[in-house]
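All protein chains of the complex are present and in place, except for one that has been dropped.
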Amino acid sequence: MEPLLVLDSVTKSFGGLRVTAGVSFSVAPGSISAVIGPNGAGKTSLFNQITGYLRPDKGRIIFRQEDITDLSTREIVSRGMGRAFQVTSFFPEETVLDNVRVACLSRLNKTRKAIKNVSYFKEATDKAFKILESIGLGKQADRPAFELAHGDQKLLDIGIALGLEPKMLLLDEPTSGMSPEERLLTRNLIKRLWKEFNLTLLFIEHDMDTVFGIAQTVRVLQMGRLLAEGTPEEIRNNPEVITAYLGEEVL
Amino acid sequence: MKNHAKIKEVVFWALFFVIFGLIPLLEKSDYHLILANHILIWGMFAMAFNMLFGVTGMLSFGQALYYGLGAYSVGLMVKNFGDIWFLPAIGLGLLSATLVSILIGLLVIRVSGVYFTVLTLAFGQLVWQITFKWYHFTGGDDGIQSIIPPGILANHTVYYFFTLLLVAVSIWVLRRLVNSPMGLVLRCIRQNPDRVRFLGRRVRRNQLRIYVISSFFAALAGGLMAGVDNSIHPDMFYWTTSGEVILMAVIGGIGQFFGPFIGAALIIIIQDVVGARTEYWSLIIGLIMMVMVLILPKGLVGEVQLLRGRFRPDAKNRGENGTTFSA
Partner (left out) sequence: MDPSFIIMQFLSGLMMATLLFLVASGLTLIFGVGNVFNFAHGSFYMIGAYLAYQTVSAWHANFWISVLVAALGAGVLGMIAESVFLRRIYGRAEEGGFQILLTYSFILVIDDLVKLIWGAEYKSLARPTGFRGAIEIGGLTIPSYNLAIIGIGLVVVVMAWLILSRTRTGRIARAAALDREMLGSMGVNVPLTMTLVFGIATAMGGFAGALAAPLRSVVPGAGIEVIIDSLIVVVIGGMGNFWGAWLGALILGEVNSFAVATVPDWASLFNYLVMVLTLIFKPEGLFASRKIRKV
């Protein structure tokens, strides 16, 4: 099967600093995989390049057999790429429902409608409610988003991305700032969403239980380069990875 | 929350039609009729301005440009071709405001924040200077006098109901817009423009849209005003006009849909009572602005709502977050 996403020697520097140094890998459709690595390894920068937020200096990014390297964020998103953010990103003053509904409306191309009330667009509203139920925020639909607890705001961020019906979803540290119990719930939730929405999931994560618990493939970034790629088992036993990042005590 | 907004809307429209519908019946003098007419027109202008500032987060200091454009379209057409052209001239004002706002908008939306404010101010002043100096076309400092609407519109009461109708329709349209998908996107742009890009939407294009829409209604306000005052002057383009409409929005509350209308009513009434007796009007509005910004940043309507919210146990946090726009 053709890979859904291909990175071919993607390179990016800021001044003298190389944040991405010739990274190449491909992501199979329907897979769930992780990118790990120490802070400053260039993980978020890589996501920024995949989503057109940064432009790579060199290399190509192919998504669904199309070169998206030079496309804008908007164009990449409209081709089915979704993203949730490390620093939770949502619309604080809108209700939880409207946060997701605006994404559904965007997906249905209804955001130029300027006369009818948002609730008139039943398809978007129903879809938004369905997503809120899936991520467990159904009961909070009418609250302004800034009132939510941090963990729920992270879920809302994912919910907004789901509203766009992405083929592929990038999650940037979905469990950061969560308690161990919340992490466990979120881990199960991510796995469920992956199946429920037929997603191809690529996530950055520091919590190794989450990484080794749900990822089929793990990629290790270090100082901008891809140090290793393999199944969780291979990565766990890779001596380079152990010395560079995981350390003995994690295992 | 939803019911609350519904009630507020019903109350606004009921008061709006009762108060503004009864004024011509109760008042025989033209003076108060004109005052009420000013409130209607400025109220609509302030609400249209707030679509930019309160809703989308774009502080334009140059909406006077379109207000003046609307007024001068009427003034120049009536002066040069006769009063029969009054209504087409309002249409021409709307058309030219749309075209000019697209052209200027394409330039100013390329920047955001303070830059946007500065550039809108500069373009407003540019047009003011042209109007001021192009004496043989615009009448320069003298402005244009005796602009009388044609036919039955020349009657003050009839003209009053004409503006009442147009203002009510305009407010209704803006109201629909705020609650529509496009309005939701605009509110989202103020709160988190980056995320809007990740929704696959063009931030700049939406900003341009609302800039043009807001300018359209500013031109309508200007055109209608020419018929109320029967005269126009270059100060309608001046930056203080933009400043006044900002003040109205801030007094009423930029986070409120109906707030700017109430702010406009207050400012016009204060100006009527106090302004005529002092040459230090700008000191007064300066002090009002200072108090609003420092002590009551949500505006009178917003602060009253916040106060009431404190007594509702489920809503203790509500409205603490910036200038929450409650639609």
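Order of writing sets the labels: A and B. Residues in every chain begin at 1.
One rule holds for everything that comes next: a residue touches a chain if its C-beta (ideal position, glycine included) is under 8 Å from a C-beta of that chain, and two chains touch if they have at least 3 such contacts.
Predicted model, so just to flag it, every value in this text is computed and none were measured.
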Neighbouring shown chains of the undisplayed chain, as defined at the top: B
Among B:115, B:137 or B:172, the residue in touch with the chain that has been omitted: B:115
Residue touching the undisplayed chain, where the options are B:84, B:99, B:274 or B:293: B:293
Which residue of B:126, B:208 or B:304 touches the chain not shown here: B:126
Contacts of subunit B with the absent chain, listed as residue ranges: 53, 57-59, 61, 107, 110-119, 121-123, 125-126, 129-130, 133, 193, 239, 243, 246, 250, 279-280, 282-283, 285-287, 289-290, 292-294, 297, 321-323
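Keep in mind that, in the parts below, only the chains that are shown with their structure count from here on.
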Centroid distance [mean C-alpha coordinates] between subunit B and subunit A, Å: 42
Touching residues on subunit A, where the partner in the complex is subunit B: 51, 73-74, 77-78, 83, 85, 89-95, 98, 101-103, 105-107, 110-118, 121, 124, 142, 144, 146-147, 160-161, 164
Subunit A partner contacts - residues on subunit B that touch it in the complex: 1-2, 173, 176-177, 179-185, 187-188, 191-192, 194-195, 197-202, 206, 317-318, 321-322, 324-325
